[in-house]
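The complex appears here without one of its protein chains, the remainder shown in place.
Let's turn to chain A:
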Amino acid sequence: MTGTYITDRDGMAVVKLDTGYNIGISPAEVQFVERPAPRAAATPVVIQNPDLPELSIISTGGTIASRVDYRTGAVTSQFSASDILRAIPELGDLAIYRSRQLASILSENMRPSIWQELARSIHAEIESGVDGVIVTHGTDTMAYSAAAVSFMVRSPVPIVFVGSQRSADRPSSDNAMNALCSAAVATGDLGEVAVVMHASTSDDRCAVHRATKVRKMHTSRRDAFASLGTAPVGYVDYPSLEVTLSPEAVRRGTHELELADELEERCGLLHFVPGMPPAILDAYEGYAGLVLSGTGLGHVRTEWIPRLSDLIAGGTTVVMTSQCLHGRVCDRVYDTGRDLLAIGVIEGEDMLPEAALVKLMWVLAREDDPARIRDLMQTSLRGEICRGSR
């Protein structure tokens, strides 16, 4: 029996048999025959149509294209524009593409400094004249990144975050449809930052979510991303790729290009749970800002109030959001809430906790006057606060 030695796993030699199956066998039973000659990868050139709009694809490590080595079973990510076009040729009918690989990280390893780099890259791409930007991103933290970018970059053109819940190497991946829908949005009439992902489990349409109102609500489903507290700002039908934007969607050309990439990184988001001791708050000593994900209308236990009061007195801005996710914070109904207001906690309105966190980072990097901070936190800057709840 012959095959190709792949790797070592749990003390077993993993061998790919000529039939394609991998097996693990005791290394003692493996006899080396020969080393296969390295094979050159074919790189067919993809020709793009210069009459189409130009999009920039910025990759942060999320893959919308990948390739499988059936010999070894390895899956490799593809980043160059021509790699992506080879994997999803229909993209070539929508636009011409330039691509930039900003990072190659799993989205759980995302951090504010990369958001800043991302904002600067997006700004530079738009400045150089592209008609739209697509950011490929891992899904875990995509909503945070999209919200962060929406505060840092004001753009006349669409900035679309996209990823896939199923890895791109599988024939059933949602990558191609999501990528095509995101390109349709990026060449369309939108003028804000959005997340474009499946709207249902079917391959029938994608939803266009406002970056500050979107949240990953499922660990694995294709339609994990949902707009909370508001409807999506649009939909893209598949396979027609027809984009429908709602009246609320910000239109192309509404804003001038602007970059404000400062962030105050010393900010935290704390999910309060029953019985959580006030000493937890010691960890936030010296933080510039803290978003609380409180219970119900926006509460934490009464025992926290003195410690929170100290934090605020020490210069930490504290913003209250709700772990209910749906609905608006109102600390004027119950005593605990009134006590929180009395020590200076800011009601985060109907902001999502994560959006409130990145907003707080952005606001605190620009303002140090508490009244002005409160004012900004309670004003909708990028659609993160809805005037009325629905």
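Rule of thumb we're sticking to: a contact is a pair of C-beta atoms (placed from the backbone, for glycine too) under 8 Å apart; a residue touches a chain by one contact, two chains touch by 3 or more; residues count from 1.
In this text, contacts and distances are computed from a predicted model.
Not shown: a single chain whose UniProt protein name, out of "Cation:proton antiporter", "Tryptophan synthase beta chain", "Dihydropyrimidine dehydrogenase" or "Glutamyl-tRNA(Gln) amidotransferase subunit E", is "Glutamyl-tRNA(Gln) amidotransferase subunit E". Remark: the omitted chain is touched by one listed residue; of A:Ile58, A:Ile159 or A:Ala176 this is A:Ala176.
Among A:Leu17, A:Ile47 or A:Ala342, only A:Leu17 touches the chain that is left out of the view.
Across the entire complex, the residue among A:Ala87, A:Leu118, A:Val157 or A:Val358 in touch with the chain not shown is A:Ala87.
Looking at chain A, the residues touching the absent chain are 1, 9-10, 12, 14, 17-26, 39, 41-44, 66-76, 86-87, 166, 168-173, 176-177, 200-204, 219-222, 239.
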